[in-house]
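Just one protein chain is left out here, and the rest sit where they should.
Showing subunit A:
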Amino acid sequence: MEIKQTAIAGTLESSDIQIMLSKGQSGIQIDLESDVKKQFGDQINAVITETLKKFDIDNVKVKAVDKGALDCVIKARTIAAAQRALKTVDQPAWEVL
């Protein structure tokens, strides 16, 4: 699926993550900022990548600012950002959930 517009989901409150998706040409490129990057960076990237793949998004730039979010939060924010970026917010992708 093609990113139609730059979209953002999430806040910078603690235990949240802010995900911004914009057009990209070379795969899923994640730029992650996180205080727990040392311990959980790989895991956060994996959750974002896996969720985006469920939307068949193959080329995208991801800016993620993590404030200690749990996996469920990372997934939810990624889904919201993806649907906004794909302009499909009125058709929730239940199968991804």
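One rule holds for everything that comes next: contacts are C-beta pairs under 8 Å (C-beta built on N, C-alpha and C of every residue); 3 or more make two chains touch, one makes a residue touch a chain; residues count from 1.
Going forward, contacts and distances are computed from a predicted model.
For the omitted chain of this complex, the UniProt record lists the protein as "Citrate lyase alpha chain", which is one of "Citrate lyase alpha chain", "Carbon-monoxide dehydrogenase large subunit", "Phosphonate ABC transporter ATP-binding protein" or "NADH-quinone oxidoreductase subunit J".
For subunit A, the residues in touch with the chain missing from this view are 14-15, 35-36, 38-43, 67-71.
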